[in-house]
Each structure stands twice: as structure tokens, then as C-alpha cells.
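Apart from one protein chain that is not included, each protein chain of the complex appears where it belongs.
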Amino acid sequence: MAWTDHSFMARNAVAKGKAGQHHTLTEEEQGEYHYVYGPYATPVLTIAPGDVVAVETLDAFGGAIKTEDDLPSKVLKFPYVNPQNGPIAVTGAQKGDVLAVHIHAVLPRGPQPAGTTALIPGFGALVADPNLFLNPHITERVKKMEVTPEGGVKFSDRITLPYEPFVGTMGVSPQLEAVSSLQPDYWGGNMDCPDVAPGAIIYFPVQRDEAHFFIGDCHGRQGDGELCGVAVEIAATVTVQIDLIKSWSIPGVRIETEDFIMSLGSARPMEDAARMAYRDLVRWLVEDYGFEESEAYFLATQAGKMRVGNMVDPKYTMGASMLKSYIS
Amino acid sequence: MAWTDHSFMARNAVAKGKAGQHHTLTEEEQGEYHYVYGPYATPVLTIAPGDVVAVETLDAFGGAIKTEDDLPSKVLKFPYVNPQNGPIAVTGAQKGDVLAVHIHAVLPRGPQPAGTTALIPGFGALVADPNLFLNPHITERVKKMEVTPEGGVKFSDRITLPYEPFVGTMGVSPQLEAVSSLQPDYWGGNMDCPDVAPGAIIYFPVQRDEAHFFIGDCHGRQGDGELCGVAVEIAATVTVQIDLIKSWSIPGVRIETEDFIMSLGSARPMEDAARMAYRDLVRWLVEDYGFEESEAYFLATQAGKMRVGNMVDPKYTMGASMLKSYIS
Amino acid sequence: MAWTDHSFMARNAVAKGKAGQHHTLTEEEQGEYHYVYGPYATPVLTIAPGDVVAVETLDAFGGAIKTEDDLPSKVLKFPYVNPQNGPIAVTGAQKGDVLAVHIHAVLPRGPQPAGTTALIPGFGALVADPNLFLNPHITERVKKMEVTPEGGVKFSDRITLPYEPFVGTMGVSPQLEAVSSLQPDYWGGNMDCPDVAPGAIIYFPVQRDEAHFFIGDCHGRQGDGELCGVAVEIAATVTVQIDLIKSWSIPGVRIETEDFIMSLGSARPMEDAARMAYRDLVRWLVEDYGFEESEAYFLATQAGKMRVGNMVDPKYTMGASMLKSYIS
Partner (left out) sequence: MAWTDHSFMARNAVAKGKAGQHHTLTEEEQGEYHYVYGPYATPVLTIAPGDVVAVETLDAFGGAIKTEDDLPSKVLKFPYVNPQNGPIAVTGAQKGDVLAVHIHAVLPRGPQPAGTTALIPGFGALVADPNLFLNPHITERVKKMEVTPEGGVKFSDRITLPYEPFVGTMGVSPQLEAVSSLQPDYWGGNMDCPDVAPGAIIYFPVQRDEAHFFIGDCHGRQGDGELCGVAVEIAATVTVQIDLIKSWSIPGVRIETEDFIMSLGSARPMEDAARMAYRDLVRWLVEDYGFEESEAYFLATQAGKMRVGNMVDPKYTMGASMLKSYIS
């Protein structure tokens, strides 16, 4: 029996976590990609809860960086970066519900070297934003890397890193806002959190009818914080099973895996993202695990783990988690 | 052969990482404990590089919280909290050197329940500071827990957590300043970082003649961030081997273990602590591992790990690390 | 001769700062109000550069708080707060241009007491956000005040404050995003900066064809920071003259008055908003006043003034200014 059979998805969702009909969302079927998470785009696909969709995502640069000579300042056209597939409408979803997204697989697409990272002028956690500081830029640079599930990420002749893929950007549409796909928030978006990975179930609070799910920006791997602002960016085929939990009120994104539960917070400064994540973890422990609030606060103090998702996007993303073995 | 034989301590320190003379620093030998890290206290012990000291530390409350009825607001007398042993003078140490502290063991002392955590009014990451906010306090509370190396931390009838001890507060004296033992900074202090644990070597930048080493505030365990501000506080016997690396210029605290190297940053807001940690990790990769700077920045982006030490102290502490397997 | 004859608007705009045709935008003409600044709404009015529009704005609560018994938690329906008039299309405006908005007057509308302030649960600079903290709320409260241009703001029996009105929320549409009217950013929005007042000219960087100007949320007065999050909120008739400066590249909102020039920055944490404001002021001094950069930096250091606009909105707004008498 799989751990997912005991997941919140299996226990509470409309399709009980059972996989339904299979769909594809190829580049061709997608047509125009999107650069905001919002309610103003027409769905490209409508599915029932439980359905599975194999999505062809572009990399965060829309494929514009083909070689190490394609400098970002030359080939990128802001705000047209981080293209997103969708929106995918989910029948029956309403504000106050939760979309449960079980990630089956993330596989790289396209010719090798399939992975791209880059130093983009004025962008990244260790460089000065030119709208805030007077310093000269560091040198712009692109690095292409071979990426395969079997061979890993060929970082350099000297270093090969494991292929540990995840989805950088994923979520549901806000109710009235249409927000850049570069930004994370309570509805998901550009969280750049390595725990949004194959095997995990991600829970998003639905904000509008039929949820309008977006997805894109896959990474072959990434360190904590996505330091320079650009992970191992890949075009990918992502397979997700999307279920619907009616009437579950959650203030932001949550993750469930075989081993842990995690609450995400996206905010600035970073301590507010960390507080938001832990605050919701305490709430979750109280609501679904029977803890008295101060006891949950104590447990998070002694046994909580914190993931730094990104420290580069318009909001920083932190994830506070608790091992299921402590609370089940 | 032990990993420590290849450590920076073994390769570069005066005593080559070999254990020298053994000393004790019992409660009685300590006499008065200290509440600031500074150059104005007389050394209680002078040792040679390589010497080993078994120190009897008090818990962060100086033992004042004996039962769950001893509320912090009644029994604590600020600023007399977080008592520290020391200073221990290390012969030959000068500004510009590094103290290498190899932690051999952290063992709980005193009668059970040996562990204490608490909700202190107005203190903690999820409570409003009354000097900033108007909200009423949450309820004050103390929780005592049995703590043994074999049996772990008895958090509750339902939950036992592993005994994963570490030293919450440790470091060297600043040059001119005398800073509260509640604060972490580039010289160490109250970092509350769980990686400052048995087996690790901690490197501190010496600021004055003979370094003047302080230590205290052991924890039976702690989650990332020390959320409520109080870990599993224990009185302990800590055994440390203290060596000296001459003329190693490091801007802050670094950690080395069998598996990884880590740079610590302490600052507010939290993103500055994270930047400081990663900035120094990049510097370390360049200086001691032969990386070109942008390559080190890329590697940290794709493979760096970030520990949230504390998110409650006067400065927050973050640790950026890199697996040795990637860089050796 | 008026100071405006020497303004950037008079010197560089299409209509040279001369008032053109007069329009009204009454509540009835507006019809549906808007809750996001974005490109997806159909213009309610199209004007030529230089035209003057008298706009009937609602208060930030859409008039829902009529008495001190109308508690926000009962009568407000998020996200339907801070209703905005517009969008007003300005012919000829394109991305890369600047909209110059000269505020002629802000006059209160409706029955007395026309002014409203309130303590909204979990909102305000001195209260703990329940998504970050565990503390109980402070008591919810509404305060109604008589507001007239002649008589001022009747704060209490004991205190009458001057009528110093301004526009809390005003700006142009982003290019692709549709952002809550509660948020300020580089395009304007909910800046809550008291310098956006009658007599001033506000410069906005146009992001899309015809600019799409929005306006609302007038205040009878406000202290620095809009501390509790709610100023003296009034329904108003605002008269603005809207001109167009072609091909002026500015990164954010700027203000010009008879006495000073000011650059605004909106960001979190607050120091980033302050840096953004001062960084742009330095840029402005270099580009339009002939200063060498380090000289401009020195002058801002010795003679710059900083306004705290808001410290409560999703981004904080700061304004860095320089007296014209020092630089002309």
C-alpha cells in the first residue's frame, strides 16, 4: 500500500486520489504561453478532479538561451520570461476548496545540453539591485549543462550533481489579480522550492471557479535559495494528477510527502516568510493532528525543519515541515 | 583514519589537531558565570593549543526554572540570562588567527527532567514584541522534559524525539565590545545553530590576544530556527578540543564536519544573514578549493544547503553549506 | 508666473502643461469600480493630453462604514476594498512615456461625518498579522470624523487637525499584471504618500498603450506611515490635469512641487523602499540637474529629506526629496 493512500488527497478529495483520465498539454496544444497568474486567460484544457495531465513546459527563458553566448541582456525581453502552461480548468472547483496536485514525474525535454543557468545583470541574491545600489555590475555569464535522469547534471568536468528535479512555478489563479509568473504568493507561483518534486502532493487554496491551474519553470536541480536566481533550468514534460478537496480552508500552499508535511510562506523580509510558514504549520498541527496550540508551537520549536526555497524572487519562499513519524 | 585527519584543523593548526593536555572547568572552578562576550573579564583558565577542556555549563536560565510552575517572568532576572563559562585564554592566539574548536561530546547534567523549554512573554518568532506591537501576550508556559542520550527527549507521552545535542552559545571575545550572550555575531555567541554539534570543528576568527573563549547554553535538541526562542535547554558537560590556526583571515564563523563545510552569517533582516553565509561560502570555495568566483556562485546556487539556525535572537543566524563530496 | 510654468510638465509635455478640455467622471459615469490596477478593464473615459477630469471617488471602504457600529469585519468583503475610478485612456501614451498628473483639488463629498478611520483586526503597523503571529487581536474599532476644508478634521472634542488632503491611490496600469489596489509599486497604486496632494505634479512611467490611469482612496489627512493602516478616509471629488511626456524613461513614480522634487520607492523591507527612493533621486540629479554621481550622492546625504508614506501596505512607500532651492 502506498503512502498516498493515507494522504489528505486520498482521504478527502473528490476522486479519492485515484487517477482519472489522461490528457496531454503539448507545446502545440498550449499555443501561447502565459506570463501572469490570473483570471483573465481562457482555459486551454478542462479536466475533472483526479485527471492526469502530461504538460510540455518551456524553460524559464522560453528557450531563448541556446548557447553560452546567448547573454540574457541580449536575448530576453522582459516581462516575457518564465512562460507558463495553462490555465487548466478543474470542474467543480470553487473559492474555499483546495487543489491537490500529485506530481508523478518531471523529465527533461530537448537537445543537450538541456540545462541552463546564468548570471543576469543586477539580479541574484549576492548582487546589488541597480534600483537600490550604485555599484557596478558583476560580469554577465551563461552556463549550459547536460542534464539526464540517469547521468545527472554535468556541472563541470570536475563535478556531476544528482538529477533532483522539481517544478519551480505552479499554482492557481488569484481571484482578481493577475500576477507575474516571477512572483510566488499564497496561491503558489514562482516558489522555487525543491520540495515541489516528483512524489509530493501540493495543496493550493482555490481562489476562483474552476481554479485555473498554471505550471512551468522546471529545474533539473537547485540548491537552497536559488542563490544566483537561476537554477538548472530545463524544458520538461511534467506529469501531474490533479484532484479537488472541497471546503478545506488553508491560507497558503502546503506540501505532503511520504515523510513530512510542510507549510510554505512567501513574503519579504525573509523572516516574515519563515514566520508565515511556521505559523501555518502550527495551525495545521492544531487543526488536523489534535495538538493544543502551545504544544504545537513547542513541537515546531524542537523538531521543525525549514527549507529556504528562494531568496531571489519578488517574495522569498520558506517551507516549514514536520516529520510524520513524530505526529502520526 | 578519521576524517578529522584531513580537516583544516589537522592540516593547519599549531597542534595539528592532536589532543593535548586535559582540563576541567567545573561549576566550582568557574565560580562567577558571565553574561557578555567581551575582553574585560579575567580568564578562568589558560590552555595551550590542542588542549581539551571538559566544561560544566549551566542551562540558559542558570537553573532557575526547576519546575513547570517556575514561570520565566517570575524567576528570571534580565540581563542575567544565558550564563557562560570562560573566558579560556589560549596561548599564542592573536587577532588574525582562527580558533579551531572540535566538539567531542555534549552530555546532560543534573536531575531529571533535565530539559526545559518555555513560552516567555513577548519573546519568540511567532509572538509580537511588546516594544513593537500593541497585541496582548499569549499565555506564559514552561515545559520540562526528561533528556538522556539513550532515551532521547521525552517531549510528551505521545512523542519522543532523538537526543541530538549541540552548543547554543560559543565563541571568542570581540576586540573592544562586550556583547550580551544572547546575541550571535561574527565572533560566535548565541548562534543556536544545530550544526555546532559533537563531531564538528568550529572555526572562530580571533579578535584579541589569547582569544578568550566562552561557552554555554547547551541544547538537548532543537528544530530549525529555535521557533519559540527556547530549545530543549540543558545543563551539560561539554568536552572541546581547542586548537589554533595562525594567520587565517576569515570574516566570521565556519564549520567543518566529515560531510560538509559551512559558513555562518548572523544579521537582520534574515536575508542579510543568508547572504552573509552564502557570500562567505563562495569566498571559501574560491580561496581554499580553487574555484573561479562565478563558478563558485553557480555551484552554491545548484548545490548549496541552508540551515536556519535561529530566528529569535538579536541577530538571526543562517548557515550555508556545501557537501565535501562535490568539491574534493 | 506660476512655478508650474517651469515644471517638467510645462517644459516637456505634449500639451506643455496647459489645461485642455474638462471632463467629469461621476459615480454614475464610472458605474463599476475597480479593485485591481491592470490592463484587462475597458476604459471608462478617453482623454487627450492636457485634459482635466473631475472624478468622484469612493472612500477606501466603498462607503460601507456609515457609522461607528459598522465594524470592518462585518461590512467589508475582501478583496472588494479600495475601489478605483478608471481606467482613463490617454491618447498617444505608450510604454516609455510618462504621465504627468497635476492635482488641482481634493474636496470631500457626502454627508458628515465624512471621514472614517478604523482598527481592522490583524491589520496595521502596530498589530500582529495573524498569518505571522499567534497573539490575540486588539479590539476592533471605527471612528467617524467631521471633515471640511474650512473646519478641518474634527478628531475629537479636544483635537482638530488641519484639512491636508491627498490622493491615497493613483497610477497607471502595469503592462501584463493586474495588481490589487491595496498595493503600491513602480506604476503608482496605493502609495498613501501625503505629498500626492493638491498643487503637486505626479509623474508615472507608462507601461501600456494609452496608459490607463486609475484613481481613488482620498484622505482628509494622514500622518507619516498611515500607522493603523487607515487614514482619514473620505469620498471626494478630485480634479486632475493629465498631460503626457513622450520618451522619458523613469523607473518609478516621481513628484514635483513648487519647492522640491521627490522620488518614490515601494518595497519591503522598508530600507529597500528608502534605498529605491534615494537611488532614483541620485539618478534624477545626475540626469536632469548636471550632477556627477558621487556629488549627487553626497548632496542627498547632506540635504535629502525622506517621507515615510505608508508602513502598512503590501509594499512600504518612501519618498526621497531635494529642495529645488539647492539645485536650481
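Some notes on this structure:
For reference, chains read A, B and C in written order, and residue numbers begin at 1 within each chain.
Methods note: a residue touches a chain if its C-beta (ideal position, glycine included) is under 8 Å from a C-beta of that chain, and two chains touch if they have at least 3 such contacts.
Everything quoted here is computed from the prediction, not taken from an experiment.
In terms of the touch definition stated at the top, the absent chain reaches A, B, C within the entire complex. Checked against the full complex, the candidates C:N82, C:Q222 or C:S263 give a single residue touching the omitted chain, namely C:Q222. Touching the chain that is not shown, out of A:V52, A:L134 or A:L323: A:L134 (per the contact rule at the top). Per the touch definition above, the residue from C:H34, C:R254 or C:R279 contacting the chain not shown is C:R279. Touch with the chain that is not drawn comes from one residue among A:L45, A:L126 or A:I327, which is A:L126. By the touch criterion stated above, the residues of chain B touching the omitted chain are 35-36, 38, 40, 79, 131-134, 175-180, 251-252, 265, 267-269, 272, 275-276, 279-280, 282, 293, 297. Those residues of chain A that touch the chain absent from the view are 126-128, 132-138, 269.
In the full complex, chain C touches the hidden chain at residues 117, 119, 124-126, 138-139, 141, 143, 153, 155-156, 159, 161, 221-232, 268-271, 274-275, 278-279, 282, 294-295, 297-306, 308, 311, 316, 326-327.
Following the convention adopted for this analysis, only the chains that are shown with their structure count from here on.
Rounded to whole angstrom, the centroid-to-centroid distance between chain A and chain C, based on C-alpha atoms, equals 34 Å. Computed centre separation for the pair chain B/chain C is 48 angstrom, with centres defined by C-alpha atoms.
For the pair chain A and chain B, the distance between C-alpha centroids works out to 34 Å.
The set of chain C residues that touch two or more partner chains comprises 132-134, 269.
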